[in-house]
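Handing you a structure now.
Of the protein chains in this complex, one is absent; all others appear in place.
Just so it is clear, A and B label the chains in written order, and each chain counts residues from 1 on its own.
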Amino acid sequence: MGESSILSAVAVALAGAFALAGAVVMLLAANVAKKLAGFGVALLGALAALAVLQAPGALLAAAVAVGFGYISLGGGLVVRLQEGYHSVETPEINRADQGDEPAERRA
Amino acid sequence: MSAWFDLTRAHAPALIVAAPLIGAALAFVSPWSRLAWAIGVLSCGGVAAVAFDHAIWGAGAPGAELGLSHHMILALRYDGVSAFAAPLITTSALLVLLGGAAHWRGPHPGATPHIVSLFLLCLAGWLAALFLGEMIGIFLAIETAWIAAIGLVALTAQSRGGLNGALRMLVVGGVGSVLFLLGAGLIFRAAGDGDLGALARSEIVAPHMATAGFTLVVFSLALKAGVAPLHAWAGPALGRASGFGAAMIAAVSCVGAAVLIVRLAGYALTTSAIANGFSVALAALGAASVLIGSVQALGASDLRRLSGYALASLTGGVLLSAALGSFAGYAAALVQVFALVAAALGLSCGAAAAGVHAIAHLDGLARRAPLASAAITASALSLMSAPLTIGFLGRWRLVEAAIGAGWWWAAGAMVIASLAGVFYGGRLVERIYFRRAVESVSTTPTGGWTYASALIAAIAATALGLAPAPLLRAAAAAAALITGAAA
Partner (left out) sequence: MNAELLMLGLISAPVVQALAAVALARAPAARDGAYILGALVAATCAVLLIGAARAGTPVRVSLAQPLPDVDLAFALEPFGALMAVVISGLGLLHAVQTTGLLRATDDAAPGRLLACMALAQAGALSIALSANLFTLFVAYQGLALAAFPLVAHGGGVEARQAARAFLATLLGAAIALFLPAMIWTYAVAGALDFRAGGILAGHVDVFGANVLLTLFAFGSAMTALPPLHRWLPASSHAPYPALASIQSVAVLPAGCIGFVKIAAFVFGPVLIDAGFAARALIALAGAGMCLAALIALSRQDIRERLAYSCMAQSLAVVMGALLALPVGLFAAALQVVALSCAATTLILAAGTVSVVAARQDVRDYAGLGRAMPWTFASFAIASASMIGMPPFAGAWAKLWLITAAAAPSPYGGGGLIWAAVLASLAAVLTFAHLAPLAANALAAQAPTDPFKRPDGASIALVAPVVLSAAATLGLLVLADPLVAFLSPMWTPP
């Protein structure tokens, strides 16, 4: 294995780890804005990995377009959540939802 | 006239993808709710007719490249899964849209044009993903569909809980898109091409990398299909969405993702360099979904959440069948896809028609809403794999295929799923027919079209459970195309 291919494998691994770390933040962060930031990090990591993997430019462009779509939609959701729940913290939002649902009669 | 028909048939795949997009644009600019709804119904109905016609009469050479454009990204590739699933998903979408008629009289009637537009965009996305032959195009199509679905759930929510559901879908979509991108990048690097048709012919320079790429892509789709254990979003999102939103997610979006996994498996598993590793990953995911979904459905107290978990179990069966990579496996997977659609429609439209959320609200439903009860019961029996239902047929075909391949453990997993089905399906039936509502339940039945959708799904599932020859023939023809196209 050549030196360049080892370097590119390491670069892919790093970029992939970066992307996965962003994804983990997106899944686990309590704050919705942090989730969106996590997505941004994950997307950047994925783009870097694609670049190292020499993926076609069209895939990178598609990734950017889709990322833009998610972040726009996420921004809109943050605003609506703030209006609806007066909070963007998911534990508070979930608690509020549980309060909204009528108590269920157990079997 | 016949020249028009010939033209339509010649460009059927392009029409199937383009018509909902045009419908979405028209609905978006429509000034009236009813007009937007009519445009949506006509688009779906038209696409369903073309898709059926194409599946029955227009089946060309497998893998034929057709098209919107000769540019690689938008080249359309027709195969067995697209032929089988396109009519199914469009019909399912049509029934969901018909069932949503009552929704337009809801809290935000002015949003109807946007809702219909997003609905058609979502449908177009999944249909495009079924017909596109290149990874980049498929990625764009899937993400378009998913973003539209998130918007739809947020817009149709009858309470603020819908926003929370949309948020969960956004998170899942984001993670899924990153996984897909990483997977697609690995596939490009390993195979030198992202074209599905060329995959079997291309020389895979790094089989492990390609296997990892396909596995990541399938995980990304499994997230969106609500496959357990990647389905943490499904229960809360379905539970918080409106009846219409939940039906759309369950019967169109999740089904679209599941079908796409089968389609990708069809190409990956006939590429000898990656078949073994990919099959193991797919089978493990399928088996986990079957078992985890079944167990979670046992404890669900919300009808839509229960649907989400039970459907995850069914989807697991689809994945297991596809993982076999054989003709019998693909045929079994497609029969189960039909069972999945029927159960999703019956449960979600039935629940929406009767206006029930919590399972406790089902008590004595047979007296209050006999037709919705019949639809939910038909779906529950199918989930239980009661004999003479489409659910039984699907599982039987899977077990047959699995035993043929020596996968006895898969047959065991199916038996466990059926056993769990007896308990959660039986619980629904018991509450509907053998309990009295002890307190006044504030349900808001929607009636009309929603009943019709639920009943059509239930009747179709029952009829094809009793006389499944046409469905089995269609699944066999599609499976032959899958194995033939990839060979």
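Observations, loosely collected:
Convention: a residue touches a chain if its C-beta (ideal position, glycine included) is under 8 Å from a C-beta of that chain, and two chains touch if they have at least 3 such contacts.
What you see is a predicted model; the values in this text were computed from it and never measured.
One chain is not depicted; across the entire complex it touches B. Across B:29, B:56, B:280 or B:466, the residue that sits in touch with the chain not pictured is B:466. Checked against the full complex, the one of B:7, B:29 or B:415 touching the unshown chain is B:415. Summary of contacts with the chain left out: across B:43, B:112 or B:385, the touching residue is B:385. The chain not shown here touches chain B at positions 385-388, 392-393, 396, 399-400, 403-404, 411-412, 415-416, 418-419, 422-423, 426, 430, 433-434, 465-469, 472.
Just so it is clear, only the chains that are shown with their structure count from here on.
Taking each chain's centre as the average of its CA atoms, chain A and chain B sit 24 Å apart.
Within the complex formed with chain B, the chain A residues making contact are 16, 19-20, 22-23, 26-27, 32, 35, 39, 42-43, 45-47, 49-50, 53-56, 58-59, 62-63, 65-67, 69-70, 73-74, 77, 80-81, 84-85, 90, 93-94, 96-97, 100-102, 104-107.
Against chain A, in their complex, chain B makes its touches with residues 73, 135-136, 139-140, 143-144, 147, 150-151, 154, 159-161, 163-164, 166-167, 170-171, 173-175, 177-179, 181-182, 184-186, 188-189, 194, 240, 301-302, 358-360, 427, 431, 438-439, 442.
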